[in-house]
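Encoded as structure tokens, here's the structure I'll be asking about.
A single protein chain has been omitted from the complex, and every remaining protein chain is retained in its original position.
Naming follows writing order (A, B and C), and every chain is counted from residue 1.
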Amino acid sequence: MDATRNNEQTITGSAHGYIKARDKELLQNRLKRIEGQVRGVQRMVDEEAYCVDVLTQIASVVSALEKVGTILLKDHVEHCVRESIENGEDADEKIEELTAAVERFLRV
Amino acid sequence: MDATRNNEQTITGSAHGYIKARDKELLQNRLKRIEGQVRGVQRMVDEEAYCVDVLTQIASVVSALEKVGTILLKDHVEHCVRESIENGEDADEKIEELTAAVERFLRV
Amino acid sequence: MDATRNNEQTITGSAHGYIKARDKELLQNRLKRIEGQVRGVQRMVDEEAYCVDVLTQIASVVSALEKVGTILLKDHVEHCVRESIENGEDADEKIEELTAAVERFLRV
Partner (left out) sequence: MDATRNNEQTITGSAHGYIKARDKELLQNRLKRIEGQVRGVQRMVDEEAYCVDVLTQIASVVSALEKVGTILLKDHVEHCVRESIENGEDADEKIEELTAAVERFLRV
């Protein structure tokens, strides 16, 4: 599986590379923190913390994930969508994809 | 910090213990899977996977977390809220807390 | 259809009557305002207002509706769920219904 991963990295790395270097680090930091929060929730469940406190923590992880989502969304519009419009290539498809992604977030 | 944790466990463990044993395992399994999904998102960002795919994955983690939230909510109503109503103790406070938790989820 | 409505009113009015008189007025005021906001959105679309402003207005109507939802939810727990627990009647069913309603809101 690791070999596949490396392959993918090579392919997708060159094919996309749209996430801003600055955002990549920001996103990784946020995702690390989110991973830690999820483990914190596991610990709370394990220790039978008060249910309302666990719910509050979960709501906070959801917010953090959606924040990551909007950063990615912005990078996506700034790079993929923008480029496809500038090059006059697949712009309709990219815009369709973008709104579909937002719909998946809103679950409409 | 670990000492504190152990203390908390003792206290909260005996004070609450309201998560059904069956749900506890179910919740831990789901939370483990969510943790894996978050790490998967980190990998996708690292490998510069296609942004829309990362967004789809994030939307799926959000759904999984909200599902965990509703399982906890149900356990909470079935135990804490129910007991407080049956014992005529703090029922108003528990109900207030419950709706506040739902509001935090809906962010209203 | 109006005849049916009147019938329903008689039946449901006596069967439920669980919305607090105070909340009923509050809810109607909020719903009236929401109706006005929806008409405002129609006007904005009609007059081709700036799309982002229309989106902001829609997001605000969604928040207002979810706020109404949580008021109803609280009344529901305070009355139906509480009564069914106190009377030891259909409590499980009521709690099941409650979490299903929350899930519909979160769309999980």
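Heads up, the rule we're going with is that a residue touches a chain if its C-beta (ideal position, glycine included) is under 8 Å from a C-beta of that chain, and two chains touch if they have at least 3 such contacts.
The structure displayed is predicted, hence computed values, not measured ones.
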Since one chain is left out of the picture, which of the remaining chains does it touch in the full complex? A, C
Residues of chain C touching the missing chain are 5, 8-9, 12-13, 15-19, 24, 27-28, 31-32, 34-35, 38-39, 41-43, 45-52, 54-56, 58-59, 61-63, 65-66, 68-69, 72-73, 75-76, 79-80, 97-98, 100-101, 104-105, 107
Tell me where the left-out chain touches chain A, residue by residue. 63, 66-67, 69-70, 73-74, 77-78, 81-82, 85-86, 91-92, 95-96, 98-99, 102-103, 105-106, 108
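What we mean here is this: only the chains that are shown with their structure count from here on.
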Sort the chain contact graph into one of these: line, ring, star, complete or other. line
Could you tell me the distance, in whole angstrom, between the mean C-alpha positions of chain B and chain C? 25
Take the average of all CA coordinates in chain A, do the same for chain C, and state the distance between these two points in whole angstrom. 33
Where chain A and chain B are represented by their mean Cα positions, the distance between them in whole Å: 21
Residues of chain C that touch at least two other chains are none
